[in-house]
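All protein chains but one are shown at their positions in the complex.
Up next, chain A:
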Amino acid sequence: MAASAARGAVVLRTNIGRPVAFVRKIPWTAASSELREHFAQFGHVRKCTVPFDKETGFHKGMGWIHFSSEEELHNALQQENHIIDGVKLHVQPQKPKALQGDQTSDEEKDF
């Protein structure tokens, strides 16, 4: 239990206070600079990653937008449609699953 809690803490530390949007369905024509440009309207984009596959030279259609604040992330998520190159992106908050796991502690009380 102690070990897993520690592991959980590592995950939490890397994510808490770091508002990240997880973007899927990025068209092949767009890369990180296009994303950065698009999301800049919601706030300061600290980092934007769209990993490319070195085997194919294409990216895999997903990326991460690191904002400076929760509020900025919230702004981005508020907008219904995010369209780049005529394609609708799927944007969702990057929720570390460790957090979800933590929530189970409530249910454990019923145990």
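Note that a contact is a pair of C-beta atoms (placed from the backbone, for glycine too) under 8 Å apart; a residue touches a chain by one contact, two chains touch by 3 or more; residues count from 1.
Convention: contacts and distances are computed from a predicted model.
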Omitted chain (choose from "Leucine-rich PPR motif-containing protein, mitochondrial", "Rab proteins geranylgeranyltransferase component A", "S-formylglutathione hydrolase" or "AP complex subunit sigma") - UniProt protein name: "Leucine-rich PPR motif-containing protein, mitochondrial"
Contact set of chain A toward the excluded chain (per top definition): 1-2, 4, 7-8, 10-11, 15, 22, 27-31, 34, 49, 51-52, 54-59, 62, 64, 85-87, 96-98, 100-101, 104, 107-108, 110-111
